[in-house]
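A single protein chain has been omitted from the complex, and every remaining protein chain is retained in its original position.
Going by the order they are written in, the chains are A, B, C, D, E, F, G, H and I; count residues from 1 in each one.
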Amino acid sequence: MELHANLQSLGNKKTQYRYDEPDASLLERFPNPFAHANINPNGVTGTLNMVCPEFTSLCPVTGQPDFATIVIDMQPDQWCVESKSLKLYLGSFRMHGEFHESCICRICNDLVTLLQPKWIKVEGRFTARGGIPLWPSAEYRQP
Amino acid sequence: MELHANLQSLGNKKTQYRYDEPDASLLERFPNPFAHANINPNGVTGTLNMVCPEFTSLCPVTGQPDFATIVIDMQPDQWCVESKSLKLYLGSFRMHGEFHESCICRICNDLVTLLQPKWIKVEGRFTARGGIPLWPSAEYRQP
Amino acid sequence: MELHANLQSLGNKKTQYRYDEPDASLLERFPNPFAHANINPNGVTGTLNMVCPEFTSLCPVTGQPDFATIVIDMQPDQWCVESKSLKLYLGSFRMHGEFHESCICRICNDLVTLLQPKWIKVEGRFTARGGIPLWPSAEYRQP
Amino acid sequence: MELHANLQSLGNKKTQYRYDEPDASLLERFPNPFAHANINPNGVTGTLNMVCPEFTSLCPVTGQPDFATIVIDMQPDQWCVESKSLKLYLGSFRMHGEFHESCICRICNDLVTLLQPKWIKVEGRFTARGGIPLWPSAEYRQP
Amino acid sequence: MELHANLQSLGNKKTQYRYDEPDASLLERFPNPFAHANINPNGVTGTLNMVCPEFTSLCPVTGQPDFATIVIDMQPDQWCVESKSLKLYLGSFRMHGEFHESCICRICNDLVTLLQPKWIKVEGRFTARGGIPLWPSAEYRQP
Amino acid sequence: MELHANLQSLGNKKTQYRYDEPDASLLERFPNPFAHANINPNGVTGTLNMVCPEFTSLCPVTGQPDFATIVIDMQPDQWCVESKSLKLYLGSFRMHGEFHESCICRICNDLVTLLQPKWIKVEGRFTARGGIPLWPSAEYRQP
Amino acid sequence: MELHANLQSLGNKKTQYRYDEPDASLLERFPNPFAHANINPNGVTGTLNMVCPEFTSLCPVTGQPDFATIVIDMQPDQWCVESKSLKLYLGSFRMHGEFHESCICRICNDLVTLLQPKWIKVEGRFTARGGIPLWPSAEYRQP
Amino acid sequence: MELHANLQSLGNKKTQYRYDEPDASLLERFPNPFAHANINPNGVTGTLNMVCPEFTSLCPVTGQPDFATIVIDMQPDQWCVESKSLKLYLGSFRMHGEFHESCICRICNDLVTLLQPKWIKVEGRFTARGGIPLWPSAEYRQP
Amino acid sequence: MELHANLQSLGNKKTQYRYDEPDASLLERFPNPFAHANINPNGVTGTLNMVCPEFTSLCPVTGQPDFATIVIDMQPDQWCVESKSLKLYLGSFRMHGEFHESCICRICNDLVTLLQPKWIKVEGRFTARGGIPLWPSAEYRQP
Partner (left out) sequence: MELHANLQSLGNKKTQYRYDEPDASLLERFPNPFAHANINPNGVTGTLNMVCPEFTSLCPVTGQPDFATIVIDMQPDQWCVESKSLKLYLGSFRMHGEFHESCICRICNDLVTLLQPKWIKVEGRFTARGGIPLWPSAEYRQP
């Protein structure tokens, strides 16, 4: 099996950026290599950590821009998220107004729907507004 | 439902500052987005971390100013605290005399009364007086 | 009830310093605000962290000075230690000769006798002698 | 017994480097000193931590170079990995195209096959592509 | 009882250094102050942390020098190690050839034999050879 | 003279954000307090340092977003830049495509035209694209 | 000569704090020890560095609090500033509205008037408002 | 004038990587925006700083890989180096054997030949071999 | 010539500590090796940097202890200070009351009188009193 057979965005000649609305259809997945016995003959357990430092959205009340680093930890089951598609998905919040807590809730739900991971944690390290940084987190564990 | 329908302080044109007495009525809350199934279809768990570096009060015995960073961690249940109202509330200790331990006890109790969170921790990182920093913490867990 | 009614050293006009012998009678206590229902209506749990960076004693064998940062963590029960009296108590080791391990053992015992806390940990971060820093710790938990 | 009797690469006069394909046959092992009673009369437990900051491979889709620090923690059973042979093995990924997750899965499996350790964790701290660093980890525990 | 009645090396006028062979007879012990009721009336638990940054030995295969920081954590039972004698003991590895893993195994065993502690951990933070630092650890717990 | 008599954006109830084109007309200035003898009776020399960490523009060739911290040092002459108007001006690059070097050249020129400072330096600390961060700087000194 | 003969605030039993208006009359000075031949027989040159991390004032337009660290470097001539009186002076800005640049200009001028130093630099490291920290500096050199 | 009219590598759909020999023909240049009066009406001075953390070459004697961060500072005259072409050029050292000092000498000369800058500095921060990091630098100034 | 022929304190069997009064007679010197042609055939220039982190004295007004790190930089001429004697000298301020500025002025003068160095700088990094650290420095240059 070719792990990267269906990926659209990685190595593509012309990337399309959209900035107007969070768009979960931008996310792509590929088969988790840890789930295949020929690649993982001893059955070792695989986990992932991703740090996305350039997330930006708009405040839904005042319209001023918000900035955050999004930190994702997960143990994939059958699927991994392709990292360039994740970057495009996070970029689609750029001109969208939404509270910090709702953004993180949405990102975690979109990844759970796409990947059905064994577990996942998404943390938003937003920079301070009015001197107080607010960092929401969302967690999910496969039932 | 509009999450921010009832907020008074965020985006308001002219903020009123009071500095004479801790005033829990300054605190505002809004519905926790993680508690609504349309926003959170996979039922992920949401937590919050807030760091408030510019807290200042007065020593009740000597009258000299005390400075602290207030760190709040919590898992909200039905309500979140609005962060600008939290800033105004913390600012209301400015000309009030109270021991470090009592300030933290009061802040934690006022937030528990407002939000009834699943759990909360409030820590006061006071700067040193006489070379010894004193950092009280208060914790609460929903019965 | 006035929390600070019996404190001797805080706000006193002329502090008396003694440097010749560890003197537990210098320590003062005041009622723990977390233990009073009018201050703590939701029954939140209170803990304390204190960092005392300017401890110095003498080596009992060679007479040369030792330096340490004393770190105290505790959950008080009925009593808190007053921090200026703690500073005077720690200062009373200045011209006294005692091994690192014994100093920490003594400080922890003196605080347990004074406060009968729910639990306490005292750590001595002594600077290096002969290139090797030695950091003893002492712990106590209410039976 | 001479612990280093069969080692080929350490202190060898002319090292052979290969860069075209991951080659597990480059790995060498020697008897774990903690497993021998004359060296370890009190039966203390031995663990190892290794940090390999100069790993580099190629992206299988775009051909551009990837860089990582590989961190290995383990409790050996009968065998330890010889560190110069580990360096040669990691160097053999230099001109090979493979996804981050697959590289870490392969390294962990090759070490498990060689050493049958009590437990092992392999982490790949890859530098960012497109602003997002991706850090996969693999873990194994002896049944 | 005088805790330091039998110490040979501390405050001695002329220290003897040996550099040719690890020599456990250089280690000295003194009674643990936490184990005596007159010093420890409340029965607090004592632990120790020591960091020894200037350890150096030779590689048994190539003869080149190795460098490490030795970190020791323990809960003594009846005896503590005297820190100047520990420094002399660690110094005796200076011209001795031994693998990293064996050095740490030996140091832990020599301390267990001397002190019979409740538990002990010895970690060797060796500097990199060929770009890969190897850090072995050894642990013991009183049966 | 009232220093802040003509400021439009500071304390205004509803800020207008524009994101489509760099707009120097958003910049506002106020009289430099150091230039007035009643405020500065001893004629001390005043300089300013500003760090703007949330600058973002688009690449003119590929359309992907660029991020930078803009650092400004200057010695004002008759005028200071109002900092909220500076934030709005920098925000107007958000959906505009321009090379790193040209952005910095433009910002420096717009500030020189507005303020005619004694000297000014503008540095753009852009985050890496393709692994290589490019930091242009621009400097001006009054003839 | 007694260097501290005329000091009012240091060691005084009851300090008076004022918070309503910057008050240069709170500042006290004492003779510079470096300027007296019996203390300084070799005529060494003396300079001072002071870091005051807890400065706070109000914004004159919006009324919200500003926070800064004030850093002072100087070479005194005949007089030094007494540090407790400096703290009281800086504390008197607490409820006063004034722009960042004006505060630093005022502090530098008040110290120049009091001390007539050989040279002085005053820097205000204000925390960010709207994401942009503004750090003004003022310098003076004796003609 | 279109600044980026002749660039080949930026935004190209399929990049060609070569790894066998340093190839100065991979470098591309574009007109320096600071040199054009319509972009730079006030004649501000422009300089550039680039940090390239992923340089790797081979040792010409032993064949083992070397790793470095290349740091470039310059003041361009008529031309700037295009940063993606710089990355491809630095990548062409990957399978080439050359001493640290010669690599830096070559990179500086190739950039001087391409750009004829007002001045340039190239520093190679090579990681340690045998415990000793060697960092050569090369500097040039237009006559 | 034997460089260390006249040293009293280094390697001495029983060190005498005094703590009551600064005592310049505790300082010892030895011939500067850089000043002798057989040790320094190429006539290289020698300088020294010393960091003394454990200085403590008393406040002359309140009696409370002060703590500092003393940093010394110098270019010796004919003499160097012996470092153990410097430690004993700095230790003699322990129970002595003197202002920060006077302590540094005294230390610099005592070293100038002893060594007549080409140049010297003495800095006292005192820990904060009342929240404001005061760091005096003293400098001397041979006429």
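Note that a contact is a pair of C-beta atoms (placed from the backbone, for glycine too) under 8 Å apart; a residue touches a chain by one contact, two chains touch by 3 or more.
From a predicted model like this one, the values you see are computed outputs, not experimental measurements.
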{"item": "Contacts of chain H with the absent chain, listed as residue ranges", "value": "60-62, 99, 101-102, 104-106, 108-109, 112-113, 129-140"}
{"item": "Residues in chain E touching the chain absent from view", "value": "15, 17, 19, 53-54, 56, 62-65, 67, 91, 94-95, 127"}
{"item": "On chain I, residues whose C-beta touches the chain left out of the figure", "value": "3-4, 7, 10-11, 32-34, 39-54, 80, 83-84, 86-87"}
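Convention: only the chains that are shown with their structure count from here on.
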{"item": "D-H, C-E or B-G - pair sharing over half of the B-C contact pairs", "value": "C-E"}
{"item": "Centre distance in Å when chain G and chain H are each reduced to the mean of their C-alpha atoms", "value": "48"}
{"item": "Interchain centroid distance [CA atoms averaged], chain D/chain E, Å", "value": "30"}
{"item": "Residues of chain B touching at least two other chains", "value": "53-54, 62, 127-128, 131"}
